[in-house]
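A single protein chain has been omitted; all remaining protein chains appear in their positions.
And then subunit A:
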Amino acid sequence: MSAPAVPDERVAAVSPVRRLLVRPELGALIGAVVVFVFFALLSSTFRSADGVANWLDPASTLGIMAVAVALLMIGGEFDLSAGVLTGTTGLAVTILATRFGLNVWLAVLLSLVLALAVGLANGYVVTRTKLPSFIVTLGMFLVLQGLNLGVTKLLTGNVLVGGLVGRSGFDSAHLVFASSVVLGGTYFKVSIVWWLVLTVLATLVLLRTRFGNWVFAVGGDANAARKVGVPATRTSMALFATTATAAWLVGTITALRNTSAQADAGVGDELTFIVAAVIGGCLLTGGFGSAVGASLGALIFGMTSVGIVYAGWDADWYKLFLGAMLLLAVFANQFVRRYAERRRRS
């Protein structure tokens, strides 16, 4: 009766090449290497230590966001309010510290509370109404954009709030969020450390924790996940809160660096985060992607934005270049998926 356990050729180990090819971050890794070599050949400044520090800087703030957005996208959701929220949190820090005279640390803490409230509101509405997060967070995006401008003008009569320098707690907060680390005579922004730590942390969470498992499962098929008792709603809420927390970190970093905040900061960045995550291998349909990939996507952005300037080109070419990268990444992803899925039908 019991069939003998004959080895089945379908069980044969997946070839290492195939395994590598279906890794989400492979495309972004190749892309990052190509972009680096390209600009390194064009400009010696680009490959100098100072140059590296220069392009790691924009990569880091973008990377912090891209990693969080990648987690959210793997979990099957979008957050279009993430960009403008970096503006909101920066404004909150600046306004609370300068117009209300709060200690900068207290202002930073209250800004975090605000960010979490926004993130949880996004998550609550999305999970309760089952509306696409695309629409819900687009609403939040407009609400925040209006608030940023309205409240800032109301309180300060201006669209730029400055004067953080010298406030109590500024120096220590600046040290933590906005200082530079000297490494072999080159100044590296401390945000790079934040970015690397968060990338490692997100990767560990995704690949080595129960929560990480839930994220993949909920993003792939929330109903299937629910059937085995995965707390899908809580998982989504946590992911929205994570994105909001990342936005708070970036907003705080930016405000402390500039010692001021602008009412229109962050608007439009939300798409850049998504593009970086997609270049990093995230699927728009959820359930697939990687934090390292998103960081590599951010690195490509950072290298390109700075590399174009070093190469002496007009910065207008930046967008064209990124558009091409995005399309290339999406085609490559699709190709790899098809390649992987062919096994199922064979």
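In this section, a residue touches a chain if its C-beta (ideal position, glycine included) is under 8 Å from a C-beta of that chain, and two chains touch if they have at least 3 such contacts; residues count from 1.
Methods note: contacts and distances are computed from a predicted model.
Student: For the chain that's not shown, choose its UniProt protein name out of "tRNA N6-adenosine threonylcarbamoyltransferase", "Electron transfer flavoprotein subunit beta", "Acyl-CoA dehydrogenase" or "Sugar ABC transporter ATP-binding protein".
Tutor: UniProt lists the chain that is not shown as "Sugar ABC transporter ATP-binding protein".
Student: If I consider the whole complex, including the chain that's not displayed, which of A:99, A:128, A:153 or A:208 touches that chain?
Tutor: Per the contact definition at the top, the residue touching the missing chain is A:208.
Student: Considering the whole complex, which of A:157, A:185 or A:229 touches the chain not shown?
Tutor: Counting the whole complex, the residue in contact with the absent chain is A:229.
Student: Tell me, which residues in subunit A touch the chain that this view leaves out?
Tutor: Residues touching the hidden chain, for subunit A, are 1-5, 8, 10-11, 13-14, 19, 204, 208-210, 212-214, 216-217, 219-221, 223-225, 227-230, 287-288, 340-341, 343-344.
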